[in-house]
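The complex is shown incomplete by one protein chain, all other protein chains being positioned as in the whole.
Chains here go by letter, A, B and C, matching the order in which they are written, and residues are numbered from 1 within each.
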Amino acid sequence: MFDMAASRKIKLLGLDVDGVLTDNAIFVGAVADARVEFKRFDIQDGLGIAMLRGSGIEVALISGRHSEATSYRAAELKIADVLQVAPDGKVPAIQALLDRKGLTWEQLAFVGDDLADLPVFERAGLPIAVANARDHIKGLAKHVTIASGGHGAVREVIERLLQSRGEYEAAVDRYLGRTERSE
Amino acid sequence: MFDMAASRKIKLLGLDVDGVLTDNAIFVGAVADARVEFKRFDIQDGLGIAMLRGSGIEVALISGRHSEATSYRAAELKIADVLQVAPDGKVPAIQALLDRKGLTWEQLAFVGDDLADLPVFERAGLPIAVANARDHIKGLAKHVTIASGGHGAVREVIERLLQSRGEYEAAVDRYLGRTERSE
Amino acid sequence: MFDMAASRKIKLLGLDVDGVLTDNAIFVGAVADARVEFKRFDIQDGLGIAMLRGSGIEVALISGRHSEATSYRAAELKIADVLQVAPDGKVPAIQALLDRKGLTWEQLAFVGDDLADLPVFERAGLPIAVANARDHIKGLAKHVTIASGGHGAVREVIERLLQSRGEYEAAVDRYLGRTERSE
Partner (left out) sequence: MFDMAASRKIKLLGLDVDGVLTDNAIFVGAVADARVEFKRFDIQDGLGIAMLRGSGIEVALISGRHSEATSYRAAELKIADVLQVAPDGKVPAIQALLDRKGLTWEQLAFVGDDLADLPVFERAGLPIAVANARDHIKGLAKHVTIASGGHGAVREVIERLLQSRGEYEAAVDRYLGRTERSE
């Protein structure tokens, strides 16, 4: 379980991409003399993100690297806010996003794995490291997931966040189109 | 071993795709500015499905997501019934399939891994969760596989199902083109 | 170590492809509306096959399934004999290959993982199952590898085969272009 007070304040779940929504792998090759890159995403993570719809928590992707794979996956998951910036551009990009949404850093839960996430961890209300995060990052996290990135880490974060807010069962019911509870 | 009485009633093996025939991964990238998606299937699962031919048990794929990868794999495995619907459309799609085949829910074994399979688990005669299924789903399953999805879980289900019906050796002989036994 | 007497008779190393040179995975997707299939091969296996050159042991691939991926990998590894047949066509295909080369089944080491390899195991002088082989197949093997298919199983077979023949160090020297030993 996450800290209940901190969890209840969250309005935005920020996700690093490589190492968080993926297992840190990129698959690189040439097709017809052009560079092609694939990333490996997890379907159970995707269902978790779908469970957040209607919960009052939005999702944003914040990557320190540009990739068409990330854009395609975000579109499929109906994630509108996709920030693909330079590694040292995460904080200003998130600041602008929070400003636009009228939110504060305290209302941000952020999941990361590596040094480029460190300045975000220092500011976010709920900094969470995945199991495969570098030690440097784990030391700054309030929570470390059991699952690894690309293998259900994001699903685990979402389930724990909903549980810590007492909203997990309602989210399951809502996802299944059953007895909705008002929020 | 599965429950023998329940196993003997089975006429249709329904398989979720992501997380069951795959390890929940999708590989996403751009080729010539178009989205491309790969899925990872297991050849030993495929041989298991081939072993069912002539057994009196049909196979159907029921996915809560559309993917060309699923269609191609189904064609290769000679699976005619491929239902790719919205996550909340699995029950009506299976109902229509059962009706068309003159079967009941009790005659359906179904293998799943996530929340979208929950309403199917509540109806199927033999609901089976893969090792990598969410806990919520495992709690509703009559059996949980040792192998994970995409790493032989479907093969394990098929072998256990045939063993529980006392038909495993006959299926091996039939696959190898040896002394066929009448069924 | 393999049986020394049996090892010294080997003139041909036959390799199943899926589950032996790969981890049983196929990656399936659509590119420009056409089916595309990738297989995952291991570079250390490839170096092992290169070590056999000049050893007097030839290599052949015998697959129960056709795939361009197999043809490309065979070409890269300079394997001339690539038999891609129906699952029940392995024995006659190997028989024809042995006849053409003037060899007997006793001179064949064969590495397999699944039921389609069973009739070959019953005939080959040195039937070897990979760690990820089905139990049915392991029961018929003279040896079971520690490594899994696609993760060094073939390299392990080649190193053990050379060691059992007392030719490992010579093969290393030959690969590195050092003091060749006559064979």
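Definition applied: contacts are C-beta pairs under 8 Å (C-beta built on N, C-alpha and C of every residue); 3 or more make two chains touch, one makes a residue touch a chain.
Quantities reported herein were computed from a predicted structural model and do not represent experimental measurements.
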| item | value |
| --- | --- |
| Chain not shown, its touching partners among those shown | A, C |
| Which of C:L52, C:A69 or C:L83 contacts the chain that the document leaves out | C:A69 |
| Of C:D16, C:E37, C:E58 or C:D113, the residue in touch with the unshown chain | C:E37 |
| Candidates A:K9, A:R65, A:K101 or A:K138 - the one touching the absent chain | A:R65 |
| Sites on chain C contacted by the missing partner chain, in the whole complex | 27, 31-32, 34, 36-44, 47, 50-51, 68-69, 72-73, 150, 152, 155, 172, 175-177 |
| Missing-chain contacts mapped onto chain A | 18-19, 22, 24-32, 35-36, 38, 65, 87-88, 113-116, 118-119, 134, 136 |
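Here, only the chains that are shown with their structure count from here on.
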| item | value |
| --- | --- |
| Steps needed, at fewest, to go from chain A to chain C via touching chains | 2 |
| Shared interface numbering between chain C and chain B [over half = same, under half = different] | different |
| Where chain A and chain C are represented by their mean Cα positions, the distance between them in whole Å | 44 |
| Chain C residues counted as touching two or more neighbouring chains | 31 |
